[in-house]
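The next block holds one structure in the form of structure tokens; read it before the comments.
Omission of a single protein chain aside, the complex is shown with its protein chains in their original locations.
Up next is chain A:
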Amino acid sequence: MSEPLLTVQHLTKTFGRGRSETTAVSEVSFTLAAGGSLGIVGESGSGKTTTARMIIGLERPSGGRIAFRGHDRTQPARSTKQFRERGRDIQIVFQDPYTSLDRRQRAGDCLAEILGVHFKLGRDETKRRVGELGELVGLDDRQLNAFPRALSGGQRQRVAIARALATEPEILILDEAVSALDVSIQAQILNLLSDIREKRGVSYLFISHDLAVIRQVTDDTIVMRRGSVVEQGTTADLLDNPRESYTRLLRDSVPREGWDPSTITARL
């Protein structure tokens, strides 16, 4: 097997000191293969988002190691230049499409700004690339010319995905990227992500609390609870034959016909 794209070893994050110290992430290890798609699933507060923020470099790990293609990136970038270099390896799409875009910037300008930071392009070339990115995520010229307030949640999330892809990263972290969207829009975005993965060969680190979503877009999954990995394996196997009681609990918590929430509460 070839060298993994992303290696995370014994990643740990504690907040606070002394008595108020809490461990958000504890000894989390996993690898992400080139072209792969890894899901991280768990309830709120299980440390999924903190893990993502450490990998992207917005949070400083208390322990452990993060490496991209063997290059260490455990500590957050120290300079704009370093952020820029690392930005071409890994990018992130956040949960809330309403606050993850600058409300005073047109969608197309947002993409053009990122392209301008990373590539030396003329005005026509920039315009062409913005159009290409728009096409990739299914936004037309009119939508690219609009301010975020004129776009729907799904369209905004498409802009955020295009912005993340503008640097041509090899890994895209999707931190609950479809959780704020309603179900039909969710399906559209998930299909879009599958298409992009096929076209661009980008790997996904897909963070969600939603098992149906995880099943649709990931190959492998790790289950986190209270900061630790409780189970990991291929997504289909893990969701069909969960070995851990917590994974079973998560699976059974999905509402369905004849579902009784009190049986879940009793097992918590």
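Here, a contact is a pair of C-beta atoms (placed from the backbone, for glycine too) under 8 Å apart; a residue touches a chain by one contact, two chains touch by 3 or more; residues count from 1.
To be clear about the criterion, contacts and distances are computed from a predicted model.
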* Asked: Which protein name, taken from UniProt, belongs to the chain you can't see among "Electron transfer flavoprotein alpha subunit apoprotein", "GMC family oxidoreductase", "Protein SCO1/2" or "ABC transporter permease"?
  -> "ABC transporter permease"
* **Residue among A:L11, A:V41 or A:A160 touching the omitted chain** => A:A160
* Asked: Which of these, A:Q91, A:Q232 or A:T247, touches the one chain of the complex that we don't see?
  -> A:Q91
* Contacting the left-out chain in the complete assembly, out of A:T80, A:N145, A:N191 or A:T263 -> A:T80
* **Full-complex contact with the absent chain, from A:V117, A:A212 or A:V254** => A:V117
* Residues of chain A in contact with the chain not shown -> 56-58, 80-81, 83-87, 91-92, 94-96, 99-105, 113-114, 117-118, 160, 163-164, 166-167
